[in-house]
Each structure stands twice: as structure tokens, then as C-alpha cells.
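First the structure, which I've put down as C-alpha cells, then a few questions once you've had a look.
Every protein chain except one is present and positioned as in the full complex.
Here is chain A:
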Amino acid sequence: MRRRIILATLAAALAVGLTGCGIPDETAVRDIGPGPKPGKQTSGGAGVSPPTREAATTKETFTANFLNAGAGEPDKMAERIRGYVSESARSKVGRGVSINVIRLREPATYTEVGQETWKVTLNVEQVGVLDGHGSVGPPELTNSTVQFTISGIEGDNTWFVTDPPKDLLLNAEALTSTYFIPQTIYFWSLDRTTLVPDSRYMASELDKGRQPTRIVDWLISGPSAWLEPAVSPLSSDTKSNQNVPYPKDRLDVALNAAAAEPPPGTSNIDMVLQLGQQLMWSLRQYVEVDLQLLLDGEKARVFTRDAAFYDVNAANRAPEGPELEEAQPERFAILEGKIYRLKGSPDGGRQPLPQLLLTKGVNEGVVSAALARETSDEGLRTAAALVIQQGGKFKLRLVTAVGDSVRPPETSALGFASMGRPVWLKAPMNVGLVVADKKLWRFTPDGQLERVALPAGIDEDVADVSAAPDGRQIAVLAGGQVHVLGISRDGVTVQVENKSNRRVSTPLKNVSAVDWSEETKVALAGAGQDNKPAVWELSVDGALAQRQYGDSGGTVTHLVAYPDDPVASEFSTTKVMYSREDAAFDLAGDKPAIEADEVVGAPGEVDPDKVTSPFFLLD
């Protein structure tokens, strides 16, 4: 018996030994510890969602709410609008993620067509189409009247749209309200020397934590259609590997390797660096400390707000800070053919004129002028383009200087019957544009003028031209319409990209002058709905429109704006000066009109009516 027990034990031990010392085929579930607890709420929470149908009790609020119903996430937009429409009429409502942005010219009118049933008539201006990527493209609709029917529900005190408009509509004011956050994303210019802004609108209801992800998605899906020919998009194979967690000190953006593929024909470019800078500028609002770019197959790179960061956007002059916010541009005006400083300049305008204007024979017979400054490889370049009148003809006098060494002035050989305000294109500042004899010309510092062809569809009579601070977009006023055009530059040649044409819808009539007032905004002078002269600021997509000043005099003939730095635009006020017959205005101060005593250094009694064509030194 004992022997049996021993043998059985041995057999058992052998069995255990042979099977026991390997990795088991299957084990029981082993608990390691409790799972992670939901940490602090990391997301910033969502903003305002568009109003629901039930929120309105009066027909006016209901109508207003109906026009704001699409002011949310694109994928929910159509459904929300359908929610306003009575069941039977829902099929008439369109679908899709694009919505037509309209601006009401006047309050809606209501016509009673039955009991508690009203026909609503809107007089609208078609602003554009807000697409799924938050970009407002050119308008697709042309009608200026929109009609729909609303019905009140008895006892319920709510309303329904019983006969909806066939198109999805969004009031443009929603874009500037709490429903949307205006964003600017950036793409590299075709020559990859500077960043070009692209305006977008992000629904406030999108959780803050997802907003950076959305911006990365926008960057990947490419620039707005009208801007695309003028910029260099990311490779079409680019994909995002992950969401961008936010809020977080370090933003992590992870893209596949295609994101850093150099576009054909380029070389010696640090694509990762450029991509990082592009992301930094586009995600500027969300970057708390720095941004880490993780590309497949690349080492992670960290980007901060360093000097290079501020440099890559030509529209930006200096790093953020109080100095930038308080900096005042140098202001000039022309009095009897001569350029004088205005009192609004720094130091009260007591400094002498820039060196290049002091050369003998330069500051004479000036009708209008453009003065610009830019840091280049050689040093600080200053350039002046002066429109002068010689023998009944308008000519251009061009003076450039590097540091204190001033080149002799050049005068264009061609003379014109009319010539508008010249502008210098920046980054690099080697060419300028001017409208002469209602045509667009480019000029170089050596006095050569050459026609610039405009794409088809733009009126042949050009009234004014303005260049974006990045030097890659221009605004052209032709046939009373404002067009924003993307340009490509190669040396001194300026090519207007054929399809890169965005007509800016404006609530103004008889627009007479245009100038860039911010990287994505222009200042316009024209007549308001009351037919009185007014200065408005519009975003280049037309969505944002803000009246800056109303005048009671004649037509504005000359308008200049000093573009704010993108990083300071939130703090600074728009700096605009203009002149019309008998008066010049600087909208910065309490008293807009430029008084006689503001022209510094003018001899004798100054007649303020003779002060014309004020301008800024654009640096």
C-alpha cells in the first residue's frame, strides 16, 4: 500500500513537472488593479448651439432663429433646419453640409396669409456658401428675395415653417455672433516663402477639446477653393493619425509621412519645419506652450513661438507684446505736391521725413504716394512710389533705399491720363502695382511698367488695387465690384492666378476705394444703404461686414489702411485714412478730419481742404 502511494505520488509529480513548468494554454482572469478613473474634465466644453424651434414665441424671433438654425456643426445643420419645418413640408428642405449665407438688407416683412400664418419676405444679399470645412465660398444663388411661410401653433405658442425656402439659409450675422468662432488657417505660398491666410468659421458648439483637431482636418482637406491656385496645399495623401488633445500645454499633431512630401519642383526645403510653422500659425490660438509634430518615420519636432515663427508670416511685423499693441504707424499726407508727416505719427511727427524723400527733386509734384519698408538680406529696404504729374501726364517716381544709402530716383517713361494710388507688394518688396488709365500695371523700382492681365469675368475698368500684407493676394476694384485675387510671383513678374478669384459681396454701393486692413480683411469706401459715403471693413469672403465710419461729404477718392499684425488684430483698432474732395480723414482719433495743425512742418497757414492722399509707411 505504501509503495502504491509512493508510486502514485511520483507519477503525479512527473505529470505536474512535464505540464506545469510551461506557459499555460489558458489562465483565469487575473486582476491587476482598478482601471483609471475619469480624470478632471479636460475638454473645455462646448459653446453655444443654434436655437431650437421651440425657443421662439414671436414670429420675429422665430424668423431670426430660423435663419440661425444652421449655425452649428455642418453634419447636423440640415437636420436642425428640418426641425423648424412642419412634418409635411420637410421633404422640401435641401440636404448637404453646405449652406447659403445671406445678409439681410432690411428687416423681414410679414404678410398674413391665414390664421397665425404669415408669409415672410426677406430682401437679401447673397454672401456666399459656407461649406463643410467652414469656408465661405462665392455665392451660388443670385436671388435677392427669399420667401417662406410660417405658422403659429395654437395653444403651444410655438411656430413652424410650413412652406420653407428650398435652399438652406444662414444669416451672415450668425458668423460673427456667438455661434461661430472665426479662425484663420494658413497655407504656404506657391513659392513657399510666406504663409497665406485662409478664413474659416468654426461652430461654437464644437467642443473646445476637438477644435484643434478640426483645424488640422481643415488643413489636410486643403485651402478654400478660390485660394487653392495661389497656395501650396498639403499632399493629397496626407492623413491625420490622431486627434489633437486639447487643452494641453503641448499640442500633439500626428500626421502620416505624406504630410511632409515636398511638392514637385521644390528642393532644399525643410518640409517638416514649414509644416510645423504652418500648424503653429493655424493653431496659434490653441498653442499654450508649444506644439509637437509627430510625423510617421520622423523624429518628433517641437515648435514654439520663436523668431522664425513670427517671420514666416509676412503679414506679421513683430512678436506679440504690449509694444506691438501700442505701436503707431507713421502717417503722411500730401499738401500742395509735397509729402508731410502727420501729427499722429510716433513722436508727434517731429522727426524728419525718411531719407529717400529728402533727395532733391523727389518730394515735388506728388499726387499720391506709397511708402513701404521691409527687412531684407541687405538691410532695411525702404521704397517710395510717388505719382507725379508732369506735363499733364501722370507718371511714377520711384525711390528705393537700403539703410541710409538712397538710390537715385527713377521716373517711369510712360505717362498716363489717370493714375491711382500705387502699392508695394511685400515679401519680397521688389515690385508694386498701380492702376493707370483704368488698367492694372506692375512697376519695378527701376521705373519699368508692365500690364498685368486680369482673369476673365472681371470688369475691364479697374478703379483701385490693394495688396495683402503677405504679398500673395490683391484686392481689385473693377466695375464697382471688389475681387480678391491670388497671385503668384517669380522675381518681379506678377501673375494673377486664373481661377483664384473671389468676388467679395458687400453691402456697399458704388465702392470707390479698397485697401487691406488686416490679413483677411479689406477696408472699403462706398455708399451705404442710405447712399451716404461710408467706410466698411469686410472679410475677404464677405461674411463679416462692419461699418467703420459714415461720412456726409462727397465720394471717397483715396483710402488707405494700415493692416494690423495678425497676432495683434484682436487688440488694435482698424487704422484707416482716406481723403475726398476738400477733406482728409484719419479714423484713429476722436476727430477724424485731419486738421491744419496736424500737418507737421508745412510752411505758412495750412488750408485743411488742400491736404490730400494721406498714407501710412507700411512696414
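The rule we apply is simple: contacts are C-beta pairs under 8 Å (C-beta built on N, C-alpha and C of every residue); 3 or more make two chains touch, one makes a residue touch a chain; residues count from 1.
Here, contacts and distances are computed from a predicted model.
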Undisplayed chain, where the name is taken from the UniProt record, one of "Sensor histidine kinase MtrB", "Transcobalamin-like C-terminal domain-containing protein", "Small RNA 2'-O-methyltransferase" or "ABC-type quaternary amine transporter": "Sensor histidine kinase MtrB"
Contacting the left-out chain in the complete assembly, out of A:D31, A:E87, A:D490 or A:D530: A:D31
Hidden partner chain, touching residue among A:R210, A:K395 or A:R472: A:R210
Option touching the unshown chain, where A:Y246, A:F303, A:W516 or A:Y549 are the choices: A:Y246
Positions on chain A contacted by the hidden chain, ascending: 4, 13-14, 16-17, 20-39, 42-43, 46, 75, 207-210, 213, 240-243, 245-246, 248, 254
